[in-house]
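Submitted below is the structure of interest, expressed as structure tokens.
Only one protein chain is missing from this complex, and each of the others stays in its spot.
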């Protein structure tokens, strides 16, 4: 039997939406107040959905302690309480929540066992959220 | 990279569930207290999920200002703080939340660019919700 | 030992904010879109807070089955799935949530034992709420 | 038109995660504090998603009164306010939330009409949730 | 300037409501299905409200790391993932949430500095909550 297990993690970070590819006026038009020069911040809720077979002995899709370890090392330690714009991952990528979501999924994809699928959903505010679900997940 | 962007909107409206196709007794059996003659109301939460490619320059699936404009014009202005039964859309259609959900999706489908998919999910109360996800979304 | 016990109930109703004491223009100025003639609706969350001594034998402030009975009879049956403007309680009183909150508290005050205090808090939407806490509660 | 209707139910139960298939040390390694001998408990939120055609006359995917009856009989009565480990369903199955989710889906699948799909999602805590969505749902 | 700082903690536990002071029939009448012999469980949310002067240098009412330490040692370690009925604190006290709330407040009162007030609020389910606020807090 295949099932999905979801687990929520929380991180706080600041960002500024701005790209060199656009003029100041275009940045302002596209990102509105998110382009303010000093940045602003969010509490992000990161939902990690792991799909896989339920292990017949343990009754679990994935050991939560191991999942917590992967998410801690790949997501919470590098991103929590940071300014996203200063991180290497966002040197050539605007730190929109779309891009943050995909960056998190890629990092987890690399470390999770290949027989598990991984979908990532990030809530940026209580009104906005983003999801990256790879094909077949 | 394709991702989904979700955004929540809120509207308050009243409705009465009742159809001429059924007798009074049948209406009462099917809709229970929702058939009360003076109507009642809800705070609806409308989640609009937009799927599409992340723009390489802006890092966004869809400009939120434009999305807000479409939802304002097509959904909030016609439906917020109204009695759904008095609206043209529900003259020949019972204003169940199933039908409201599909009506909202159709209106947004008409105005959103064709390369974006649109799924609509409506929370009627904290216990009931409805979703219309077209094939391929 | 005195403690407070809180219990949440939910009801859906419609209302229209409008008073004969004001002109049409004043009604519109004060109540905005809440004055729309056909009414609109809400899911109200009613929090009933009961304060009293913890009974040494049962460890409870108030028997929940009895509390549910009182709230059912005095609040849910008369108000749930109704149009508040058509009810007797609001014939000479605008059905704002302030007034609904006080009406609910008065009804419960009449039936609850005198050694219990009762405070009522009503959430009208996820952004607006109202509370009536009598002195000493 | 096909749509999904979702409805939330709540139940409180206790469980202990422990399997005879593993040694004490392995049980402790896999389940952590969830293996504590006296058990512990949760408020589970069970979301039942029913997919189907919207009935042209009633505007509904599924009669909520009938759905509530099925869920009451198949899920709430047997599981609410119980110790899951003592139930027949979990005599040879660890009562993880993965297994609870699948057990609930199977029971509802048996009683729901064949033209409706049924997906079950169980929130175990505000951080952990599980979903079983059969193919085609 | 005095302010209140609130912090939420979560714990899962099982309990059974039953007292030797009452007959079986009375236990069943008072506690309903909460008297089921094998117990059941909850995810409790414990809100700790600490009142005090804002420190002029740090801008804080209370150091969160120290608060977390006190709550961990006095509340989470003894109660999380336990069966409340088996604990010493509830040998002569029915483990209702009223009594749990007061027990938690007493334990924190003993270890928090005397110039801080402490109020405890426990959410037992999404519908029931309890608060113990000492005079002057």
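All chains are identified by letter, namely A, B, C, D and E, in their written order; residue positions are counted from 1 within each chain.
Everything below uses one rule, namely that a contact is a pair of C-beta atoms (placed from the backbone, for glycine too) under 8 Å apart; a residue touches a chain by one contact, two chains touch by 3 or more.
Being a predicted model, the structure only gives us computed values, none of them experimental.
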### Task
For the chain that's been dropped from view, list the shown partners it touches.
A, C, E
### Query
Given the contact definition stated above, which residue among C:9, C:44 or C:132 touches the chain not shown here?
C:132
### Summary
subunit E positions in touch with the non-displayed chain are 1, 3-8, 54, 57-61, 63-65
### Query
Which residues does subunit C use to touch the chain missing from this display?
17, 19, 21-22, 30-32, 93-96, 98-99, 101-102, 126-133
### For subunit A, residues in touch with the removed chain
10, 12-15, 33-34, 36, 38-43, 80-83, 86, 124-126
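Throughout what follows, only the chains that are shown with their structure count from here on.
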### Query
Stepping chain to touching chain, what's the minimum from subunit B to subunit E?
2
#### Entry: subunit B and subunit D: spacing of chain centres that average the CA atoms, whole Å
28
### Summary
Two or more other chains are touched by the subunit D residues 126
### Inter-chain touch pairs (all)
A-B, A-D, B-C, B-D, C-E, D-E
